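What follows is a single structure, and I will ask about it in a moment.
Heads up, one of the protein chains got dropped from this complex, but the rest are sitting where they should.
Chain naming follows the written order as A and B, and within any one chain the residues start at number 1.
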Amino acid sequence: MGKFFAVILTLIALASAYPILTHMYVQPVDISTHGHAIDEQLSDTMAEAGFAFLGAQLLLAFFVWKYSSRKNGVKVKHLPGGAKLMVATAFIFVGTEVLALGVLGQKAWAEVYFTAPKPDALQVQAQAGQFAFYFRYPGADEKFAPLHPDKIDEGNGNYFGLDPANDVEARDDIVTAELAIPVNREIHLLMHAKDVGHSFYVRELRIQQDFVPGLDLSVHFTATKTGKYEIVCTQLCGLGHYNMKAYLNVLSQEDFDKWLKEKASEQ
Amino acid sequence: MASGTYTQIVSPSHLAGPDRASRSGIWVGIFAITMSFAAFTSALYVRQGSGEAAHIVLPPVIYANTLALLLSSLTLEKARRGIAKGLGPEVDESAAGMAWLVVTLILGLAFVAGQCLAWRSLATQGLYLATNSNSSFFYVFTAMHVLHLFGGIAALAYLIGRLAGSLRTFGQSLFGAIAIYWHFMGVLWLYLLLVIGTRL
Partner (left out) sequence: MEEAVVPAAHVHAPPEGFIRKHVFSLDHKVIGKQYYGLGLVAVFIGMGLSWLMRFHLVWPTTKVPGLELLSSTGAPGGVITPEYYLSLLTMHGTLMVFFVLTNAPFAGFGNYFLPIQIGAEDMAFPRFNMMSFWITFCAFIVLILAFFIPDGPPISGWTAYAPLSAVGKDAGPGLAWGQSLWAMSIAIFCVGQLFGSLNFIATTLDLRAKGMTFMRMPICTWAWFITSAIGLLAFAVLLPACLLLLLDRMAGTSFFIPAGLVISDRLQNHAGGSPLLWQHLFWFFGHPEVYIAILPAIGIVSHVLITNMRKPMLSAKVLIYSMMSIGFLSWMVWGHHMFVSGMNPTSSLLFSFPTLTITIPATIITLIWLGSLYGANMQINAASLFALGFVSMFVSGGVSGFFLAQPSIDIYLHATYFVVGHFHMVMGVAAIFGIFSGTYFWFPKMSGRMMNETLGKLHFWITFIGTYCIFMPFHYLGLVGNVRRYSSFVDDFMAPLMPVHKFISIAAFVTGAAQFIFLYNLIHSRFRGKQASENPWNATSLEWSIPSPPPWDNFGGKHPVIYHDPYQYGVKGSKGDFVMQDSPEQV
């Protein structure tokens, strides 16, 4: 029975590693300027974790194969080196691994969170509410009008709570249900939650950031490939959570200008 | 101690165990309560990070309450001495110990009544639980403290009951544990008073 365990465990370990080794499941194409750092970090970690996984499972299988159900009265042996060897191994191998991953990982994190958006970045505001995203472009004056939660009226399309009657800046703000952005230009996304917590996740952008009510956060990124990508909410936000999504439309600069003009005329 | 190969018999004897356990138990409990109030306090700090509310002027009765609670710790120690003597030949003294215990209980109840007055005083100023963050924390801190104090009051009442029965069956270790708890309630209150006075 011990030998059977060893065989099954070996099979499980190899079967688990197989899809990874053959790249059956990989991240979708990366369309951001910072994503490569995350992807590299992920594949480095995969190599180290995979090594640890296979090593430990196969060793377990081997030992169970070798040392199970032996003759009665067989004399047990102890591993030369004992616990000291194990502790040293853990500290040396895992310690280095931890240190390396920790230090390297900082770089990728810093690229996303410790750089300021460029001054010429395009500012777009994203609002998350149950169960839709809306986006706001500042319009010709390049200024976002203040929000008035009491003015929110979804029936009349006032998703953000704008007050064009009193705020001059609100009159040219452009509100859309789709996030269109120009390619190769940095976007500074200002994040605002209307009701409960939500999250902004675009796999291809390698961006995931929560919307926190009462706390206006922002992220910045540059998309390098045109196309249409899904934005999904990843913070449980209520019954329509599974349905809360929008599209990220990465356009060439001309197409984007055209799109924005079109949207402005629809307001 | 036993000799030979059976060394290191360091464990307590069986009789002492349960007695020591009630003391360890109370310290562990105090640790947990401290942790809870630390959580409340950190909540206060985080919460005040997002906007301050109007300062609360503490109702003067709070200071009288503080005095009552601190005095009750003193009377409890008087009771302890009285009872300790009472276990000897001088039987009169234990009656005195009993009386001090009752005084402690009354002071404890007076503290609770005083806190009720403080809440009413705040309510007449229009400060309710949900009025603003400072009033919320005021009620939460004071009510949680009173809730824990009720544990002490119940224990005191139980002690008095036991003491009224017979001094001989009365557990010294139980008294010790309850006394530690009661003093801790005073210390906790001083801490809360400091937080309430300076932060709310």
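Annotations for the structure displayed:
By our rule, a contact is a pair of C-beta atoms (placed from the backbone, for glycine too) under 8 Å apart; a residue touches a chain by one contact, two chains touch by 3 or more.
On a predicted model such as this, the values are computed, not experimentally measured, just so you know.
Touch, as defined at the top, links the missing chain to these shown chains in the whole complex: A, B. Among A:D120, A:D150 or A:E266, the one in contact with the hidden chain is A:D150. If you put the missing chain back, the residues of subunit A touching it would be 1-2, 5, 8-9, 12, 15-16, 19-20, 24-28, 37-38, 41-42, 45-46, 48-50, 52-53, 56-57, 59-60, 63-64, 67-70, 73-79, 82-83, 85-87, 89-91, 93-95, 97-98, 101-102, 105-109, 112-114, 129-130, 147, 149-150, 152-154, 161, 194-197, 199, 201, 203, 206-210, 212-215, 217, 230, 232, 234-243, 245. For subunit B, the residues touching the chain absent from view are 1-2, 5-6, 8-18, 20-22, 24-25, 28-29, 31-33, 35-36, 39-40, 42-43, 46-47, 49-51, 53, 129-130, 132-133, 136, 140, 144.
Here is the rule we go by: only the chains that are shown with their structure count from here on.
Measuring from the averaged C-alpha position of subunit A to that of subunit B gives a distance of 49 Å.
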